[in-house]
Each structure stands twice: as C-alpha cells, then as structure tokens.
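Some chains have been omitted; the remaining ones sit where they do in the full complex.
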Amino acid sequence: MKLVIAIVHDEDAKALLEDLTKAEFRVTKLASTGGFLKAGNTTVLVGVEDERVEEVKAIISENCQSRKEMVTSPAPVSGTTGVFIPYPVEVTVGGATIFVVDVAEHLKL
Amino acid sequence: MKLVIAIVHDEDAKALLEDLTKAEFRVTKLASTGGFLKAGNTTVLVGVEDERVEEVKAIISENCQSRKEMVTSPAPVSGTTGVFIPYPVEVTVGGATIFVVDVAEHLKL
C-alpha cells in the first residue's frame, strides 16, 4: 500500500479528482497554498495498492502538466501619460509535485 | 514512531478529537473533503509511539463506525399532484480510512 501526496494547482484539481474517482481511487482533498506568495494549490491524498501507483501518476500527469498560457493582465499598468493599456502576459500554470510514501498499515472502517 | 493519518467524517471528528486528547495523544486536524462530490471529511494527524498505535486505532474505531441512519429528506420531492411529501431516506454515515506511516525522525520544539 502506498499513500500518494500530490500538490497540484487549483485550476487542475477538479478534473484530476473526477478522473481519479472515475478510475475508482479513493481521494481526499486538502486545502493548501504554496509558499507565502504562491496561493492556489490543492493537496490531494490517494491511498493506493502498489500495483496501481503508476496509474495514479499517469492520471495526475494527464491533468496537471505545467504549461504556458497568455493572460491579459488583470490590472493594467498605467503609463506616464495616465492611459491604461491592458496587455497579454505569459504565465506558467499547472504542474504538480508528487510524493509516494510507504504505508505500514492500512485500515478501512 | 508512527504517524497515523485518519480521514473521518465531520460528524465524528469532534468526539474523536476529544477521546484522543483525553488519552493524551497529540492531534492535528486538517480540513478536507472527499472526492469532488463528497464533502464533509476531516483529516486527523496523530504522532504516536509504535506501542500505542493499536490504542489510536481502537479510539478511531469506537468513534467512527460506518452506520446507517434514517433521515427525513430535506427537500421533499413533489409528486405529479404538486403535493410535497417528506419521506425517510436511509444514508450511510461515519466510517474512516486510516493510514499508518513510519516516521524516520521526530522532533518536538
């Protein structure tokens, strides 16, 4: 038995939980944030038999790839003229950090 | 040393934490939810010496048994006549998923 602890971005969490649940994994979602400046992460716990760990990793990988997206800056910066010009910014979204931990004992009540 | 990670239903969490604290276990409570459709779980962390793991499991077992309860449906379904009839529904409440993990090192500041 393994416990998979995955820290994923909020925007990927819903689809990930759907796919894990569809594959009949038992999933628990914890609210979390990244460091003090990085908000918006979700920590997901999945208890899984050793032989299905690769499957869990594949589902996380499908749903949480790090990728670049163009977003329009939400708060346009004013130039010296005082005119506000919205502009596109490239940001990295997604990605995941996965820890697989051995479970010494597992119990389901 | 072991770390016990228990995912329990919210309705059982208060009594469980009381009993664990009464038995002098050090307990940390994390907010969590089940999968995307299952709200209302609490994740409990208990750091425990190997020889008291069975005691922790017994206290969780006492407080978190899965059981059936009759509840009156909160939003009565209207029949074709437009009359609302509240009716009892059997639901499963409680239960727990427990992971016991080896602790390589433990420190208390």
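Should a chain be cited, it is by its letter among A and B, assigned in written order, with residues numbered from 1 in that chain.
To be clear about the criterion, a residue touches a chain if its C-beta (ideal position, glycine included) is under 8 Å from a C-beta of that chain, and two chains touch if they have at least 3 such contacts.
From a predicted model like this one, the values you see are computed outputs, not experimental measurements.
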| item | value |
| --- | --- |
| Homo-oligomer size of the whole complex, from 2 visible chains | 3 |
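In this text, only the chains that are shown with their structure count from here on.
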| item | value |
| --- | --- |
| Intercentroid distance (Cα basis), subunit B paired with subunit A, Å | 25 |
| Sites on subunit A touched by subunit B in the complex | 1, 3, 14, 17-18, 20-21, 26-31, 45, 47, 101-109 |
| Contact footprint of subunit A on subunit B as seen in their complex | 2, 5, 7, 30-37, 41, 43, 53, 57, 60-61, 64-66, 94-102 |
